[in-house]
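Note that this complex is displayed minus one protein chain, with the remaining chains in position.
Read from first to last, the chains carry the letters A and B; within each, the first residue is number 1.
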Amino acid sequence: MTAAPANGALLTLSEIEVTIHTATGPVHPLQGVDLEVYPGETVGLVGESGSGKTMTLRSILRLMPPGGAVTGGAIEWEGRPVLDMDPDELQSYRGADVAMIYQNPVSALDPMLKVKRQIVDAFEANRNEADGDPEEFARSTLRDLEFGDPEAVLRRYPHQLSGGMAQRVNIALALACGPALILADEPTTGLDMTTQIRVLDLLERQVSARNAALLFISHDLRAVARVSRRIGIMYAGRVVEFGTRERILNEPSHPYTRALLECVDLRTGERPRSIPGLVPKMTEVYELCAFRDRCVSRMEVCDREPLPRCEPDERNMLLCHLGYGNG
Amino acid sequence: MVLFSVVVLSFAVTRSTGTPLYAALGIQVSEEMIEARAEMMGLNDPIHVQFTTYAAALLRGDLGASRRTFVPVAEDIARKLPATAELVFFSMVVGSIWTIPLGVRAAMRPNGPIGKLGEGISQFGVTVPAFWLGLLLIFLLYFLWPVFPAPLGRLGRGFDPPAMVTGFYTVDALLAGNPALAWEALRHLILPAVTLGVTSSPPMFRVTRAAVSEVLASPYVEAAHSYGLSRRKVMIRDVFRNASPPVLNLAAMTFGYLIGGAVLVEVVFSWPGIGSYAVWGMEFSDYDVVLGVVIVSAAIYVLLYFIVDLLQYAMDPRVRN
Partner (left out) sequence: MVTRSQTDRSLLSRIFVGPTKGRTVRRSIFFLLLLVAVIGPWIVTHDPIRPDPFNTLAPPSAEHWFGTDRLGLDIFSRVVAGTRTDFTLALIGVLLGGGLGSLMGAWAAYRRGWVDTVLLRVVEVLQSFPVLLLGLALFAALGSLDIFEPFLFGPFDDTGKVVLTIAIASVNFPSYLRQVRSVLLPLTDAEFVQAAKCSGLGGWGIVWKHFIPNARGQILALFALTCAYAIQIIAGLSFIGLGIEPPHPEWGAMIREGATVIIQGKWWASLFPGAAIALSVYSLTGFSVGSDTPIDPASPSS
């Protein structure tokens, strides 16, 4: 099969395509996603609602909605092809290698089970006795996550938690698995501003304390910029630009990235205006650039040829006819 | 409260028609005899007095007496209820045996052969009238191909019922250490139970399938998989647990439905339960009999719902708060 990753990447997605068959026809939420995560680093992924951020994370874990399947591309975990794993390998890969924090924290918890049971089960599914007592772990993790009375929280059912509490319980669940990579799907949406920042800092601290990598998703570029070393920009089921935080924030190359940056005031987080035009429908497959209808730098070649891929080094990537250094 | 209204309503409904005692006593009796009998049974009192008497008696567990045999209705019902209970119980077993596994499977593989099979059986069970299915089964499995005994009651000729413990002949016979008798009882039970089971269970199949597929598609099940829990564990810990309240709720409804449906099937199989007792009472305008059965079944119905609510309360933490 595939050799060990030459570049030492933890996770590599190349050209991932996902198709979901629905009652009204197929939907193509991912149309060739490229992404790499290195051990211990924090990568941010930004995109408008519906651009396929959540779907990217679900494809990494091979957890598809009913009717959905990864129809193309390759996913490698430490050089092992995830798409070829058998159910047993998959089960041990989920959780122990990669764990996910879900976008909607309350509905990601089983409503019939107490918090304690859920954390203990996640712990026991991925670890052995050498890792200590699961209940003790649950208590100390909740304490790390700034719960005043962990014992009381452990005894609660999900519906008895507030949004912020549920979010931190989700973080504890992911940590309980002891993964090398944590996927965090907008872990701060639905929380008020101060709670957002607090949860974000907590998450970052806990992840780095465990030397894990973090793939962090948000539609909020500011939140991503706060924690990520490298940032990917998603548009219509593709990562259209990928680069270091400095490069993305200071010399963005993709017109969409620029438009995003113009829309957001990075200090206040206010969105003075939005990008004109319509978000593309994912019932179509886009051979050409999907952004060109909204693009200010649209060229004649954009309507003619599929997107070229510029990859000056292994940490930067751009899908645009303009190429780097055009700004 | 509900029960009280049920009693009032049934009473009003059945008593509003005067006193057709002649129907019970026969044509040739004289006016005086009817009068005497009516006086004795209090049927000449004003209706509210009758009702008060009836209600007072009811509180003591007295449902009046049959106008034909003069056996107390409560006594008859107590004797016949186990037959209905056994039939209903085994129908429920028949129903659950196929609906739950097939429903779960159908939810996991919506277009698989098992799902289609379940849908097919459901469609069949829904469209076919229970009494007609019973007759067809009798024709096929008794007349054409005599696998089962004649559809005449709970035991064949020459068998005596086992000593009463639970009232279920199958169970009582086993308790009495008489497997042959248990087998006989079972053989009589199978056709009516299958008839009733197949025609009453389609909603269970659909609700099981809907509940399980809803839970399977829920974020918390996906999350449970994402933590690396085994499929088995997720199935038992999350899916079954969360899908069971609606299924249980429906099971109770089905029980209620079975009590009604049993009337028809009991008639077809000459099953000596409260359903055929009510029909018998009906034939002779013996209204205390009908009234008694109606009240008892409504009471069972109401009780069932109470139990389901309690179970729901016990099972679902969200209901508790």
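Here is the rule we use: contacts are C-beta pairs under 8 Å (C-beta built on N, C-alpha and C of every residue); 3 or more make two chains touch, one makes a residue touch a chain.
Keep in mind the model is a prediction, meaning the values are calculated, not measured.
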{"item": "Selected residue (touches chain absent from view) among B:Ala57, B:Val126 or B:Ala176", "value": "B:Val126"}
{"item": "Identified contact with the non-displayed chain, of B:Ala107, B:Ala173, B:Val194 or B:Ala243", "value": "B:Ala107"}
{"item": "Touching the absent chain when the full complex is considered, from B:Pro162, B:Gly197 or B:Gly256", "value": "B:Gly256"}
{"item": "Those residues of subunit B which, in the complete complex, touch the missing chain", "value": "1-3, 5-6, 9-10, 12-14, 16-17, 20, 107-111, 119, 123, 126-132, 135-136, 138-139, 142-144, 150-151, 202-203, 206-207, 209-210, 213, 216-217, 221-222, 225, 249-250, 252-254, 256-257, 259-261, 263-264, 267-268, 278-279, 282-283, 285, 287, 290-291, 293-294, 297-298, 301-302, 305-306, 308-310, 312-313, 319"}
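Methods note: only the chains that are shown with their structure count from here on.
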{"item": "Residue ranges of subunit A touching subunit B (in the complex, touch as defined)", "value": "58, 61, 63, 65-66, 87, 91-96, 99-100, 102, 104, 107-113, 121-122, 125-126, 157, 159-160, 173-174, 176-177"}
{"item": "Interface residues, subunit B side, partner subunit A - complex", "value": "213, 216-220, 222-231, 233, 237-238, 241-242, 315-318, 321"}
